[in-house]
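Here the complex is missing a single protein chain, while all its other protein chains stay put.
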């Protein structure tokens, strides 16, 4: 699975993307975030408050209970502030 | 009194302005139009349907029952179509 | 700040936008009215704009001032061309600058709605069949009346 980070999510984690294979029990966006929190202090900070996090699967906004597959591109970021 | 004509009102009358002194009984925009209708066939055509005519006194839109004085600048024209 | 111009010459939207910019302006909305190919009846050769000099400037100033007062606008521009114009020529420009976008959009729309009913300009169209005066549009009357009952959206 390819995972991308943007804005302060990336600043906390320290890099903008990573590739990883998740354990079988990690099936949704929320479960992926919980799993990522174990990776580093930066990840833990980034995913501390999931209400402040938005996610995309294959470049479409998705809700946190969306199921994932291992070939997905998943992105985590704050609410958008463009325009 | 200075009287100005615009758009098809002017086309009917054949010129764009005239100066005239009205008889005492001509006191409102409507009465002025009635009086002007007697001046020529063109005037009569221009003021045939007063519902199609708008007026300004001293460069402000006014209703047809507005009273006039001899020093006023009065203008007659169709509804505006700019923009 | 308000600037009004009535002129034969064309205008440059980029230059107008630049002239409205400042450190407190975050949003600039513009409107350009353009001569269309089709007249009320037929294919259009030209459009001629006539106005009531003196009254037309005053009317535009008054509309711009009302827009400024209604919304929180930092700058307003109105340029109305007069004379003979061809298809695709610009007719009118309105620009509104504000800190926020809703005020800028509302300002442009307000000015265009009232310009259509309260500014002494008249259009005549030249087609193969000759020259006709454009007649007033009921929906323009309704558009400007709608503001009397509508509250301004704040951004």
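Think of it as A, B and C in the order they're written, each chain with its own count starting at 1.
Note that a residue touches a chain if its C-beta (ideal position, glycine included) is under 8 Å from a C-beta of that chain, and two chains touch if they have at least 3 such contacts.
As the structure is a prediction and not an experimental result, all values here were calculated from the model.
Chemist: Check the whole complex and report which displayed chains the hidden chain contacts.
Modeler: Missing chain, whole complex, touching shown chains: A, C.
Chemist: Touching residues of chain C against the unshown chain: what are they?
Modeler: Residues of chain C in contact with the hidden chain: 12-15, 17, 21-38, 87-88, 99, 101-102, 104-105, 108-109, 112, 139, 143, 155.
Chemist: In the full complex, which residues of chain A touch the absent chain?
Modeler: Residues 4, 6-8, 11, 56, 59-61, 75, 77-83 of chain A touch the chain that is not shown.
Please note the rule applied: only the chains that are shown with their structure count from here on.
Chemist: What chain lies farthest away from chain C once each centre is taken as the mean of the Cα atoms?
Modeler: A
Chemist: How many angstrom lie between the CA centroids of chain A and chain B, rounded to a whole number?
Modeler: Chain centroid spacing, chain A to chain B, equals 74 Å.
Chemist: What positions in chain A touch 2 or more of the other chains?
Modeler: Nothing qualifies.
Chemist: Send over the residues of chain C in touch with two or more other chains.
Modeler: none
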